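Every protein chain of the complex appears in place save one, which is left out.
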Amino acid sequence: MYNAKYIMPGLVIFLGLITFPLWFNVLSCTRYEAPQLALPEDQQECIIDAKVMRAEHMTLLNDWRDKYVRDGEITFTAANGKIYDMSLMNTCMSCHTNKEQFCDSCHTKNSVYPYCWECHIAPRGNQ
Amino acid sequence: MSKTRRDFLKLAGACACTVAASQLVGANAHAASAGHGPAVPQPGNQHEHALHGTHWGMVIDTKRFTDPLLVQKCVDACHLTHNVPKIDGPQELKWIWPANYLETFTEHNHYLPDSVEQRSFLLLCNHCENPPCVRVCPTKATFKRGWDGIVQMDMHRCIGCRFCMAACPYGARSFNFHNPRPYIDEAKMNPAYPTRMRGVVEKCTFCVERLAQGLMPACVEASDGAILFGDLDDPASTVRKALASKFTVRRKVSLGTEPSVYYII
Partner (left out) sequence: MLEKALKGSPLYWFWLFFLACVAGVGSMAYLYQLNFGLSVTGMSRDVSWGFYIAQFTYLVGVAASAVMLVLPTYLHHYKAFKKMIILGEFMAIAAVSMCLLFIIVDLGQPQRAMNVILHPTPGSILFWDMIVLNGYLFINLLVGWVTLQAERNEVAPPKWIKFFIYLSIFWAFSIHTVTAFLYAGLPGRHYWLTAIMAARFLASAFCSGPAILLLLAFLLKRLVNFDPGKEAIKSLAKIITYAMAINVFFFLLEVFTAFYSDIPGHKAPIVYLFSGMDGFAQWTPFMWLAAILAFLSLALLIPAKLRDNHELLPWTLLFLVIATWIDKGIGLLVGGFTPNMFETVTEYVPSIPELAIVLAIYAMGAMILTVLWKIALGVKQEVGHF
């Protein structure tokens, strides 16, 4: 290898910089704390088990959106037989009326910025 | 060197052939499972009270639109239901709007009664049987629903190329040049229907969201019976009865787009 005396230090600096977030977090002992979400007070159950929802809600919403808009599928039948409209605004947000402390608190903490709300209207309970 | 290159090209060619063949077989298998003739697509799970039709159509009784207030009532009903922003000037958005006779029927007669020439005609998406906008869309963001003939928009998919606006012979499509939110009266915003975002095309949807809930389109409901809506495939429907008893015209039929909106003159 030629010019090794320039290339090697350059590589080391580059690797150091791109791995910065990893070792910085390890060294500074910051620990991730799950945000406290505002849950609906008058509701006991979600359309799917909360644990599944936490992990899969984005896939579910994507799936709903295509089914509702493109396939004319309107209703979703929960495991217990209950029928819901497939609607972010009219189903999800009718219980989760506090977008800021439900959606946003977790999304912001995880640096996720979905653009749902550029079109969909946040519930008025939020304001 | 050249030998390895040749080998590589051979391999690449063989791969391409295999992929193409598997696609072909897949397509054949799909066609076979569908049986003979084009399969009619069916919508997914619906409410029991949803309205059903196989070819939704509209008949507008233009004789009834002598009162500008009724015209405005229909326009407002639609635009408020769907959170259509109010922007003045050439970058405006509209789903349904009044126009005069010459603008509506660009191939027109002379010496018509004043009452016809001065009448307001409501214009909206014609939900064509053969829609040019659907033909040109590069992402299938606008598409015709196979089960009821409604030409629908998928706002999540639209890339804003505006090819559909160039293709629509009826000027039925509007583009969100601006972010629409500041142009919607917050107090009147319909919280049950989304707005759009900047950079997508929108238009009348024949109120698919209302049909699914068993309701007539917003303009039909607001029109005091001056706009009829129903299934053009059903000879007993109100629209077919109106078409059978009154003289109607459609816009720009010579283009072969087969509009589903009829005007009683």
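Letters A and B mark the chains in the order given here, with residues in each chain numbered from 1 onward.
Definition applied: a residue touches a chain if its C-beta (ideal position, glycine included) is under 8 Å from a C-beta of that chain, and two chains touch if they have at least 3 such contacts.
If you're wondering where the values come from, they're calculated on a predicted model, not measured in any experiment.
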Among shown chains, those touching the left-out chain: B
Of B:Cys158, B:Leu243 or B:Ile264, the one touching the omitted chain in the full complex: B:Cys158
Of B:Asp67, B:Glu103 or B:Asp224, the one touching the omitted chain in the full complex: B:Glu103
Option from B:Glu92, B:Glu129, B:Glu221 or B:Asp234 whose C-beta touches the chain left out: B:Glu92
Residue in contact with the excluded chain [from B:Phe65, B:Phe175 or B:Tyr193]: B:Phe175
Missing-partner contacts on chain B, residue numbers: 2, 5-6, 9, 89-93, 99, 102-104, 106, 132, 135-141, 157-163, 165-171, 174-179, 197-201, 252, 255-257
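Rule of thumb we're sticking to: only the chains that are shown with their structure count from here on.
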Distance between the centres, which are taken as Cα means, of chain B and chain A, whole angstrom: 33
For the chain B and chain A complex, residues of the former touching the latter: 43-47, 50, 83, 143, 145, 147-148, 152, 154-156, 181, 189, 191-197, 208, 212
Of all residues in chain A, those that touch chain B in their complex: 65, 67, 69-77, 89-90, 115, 118-121, 123-124
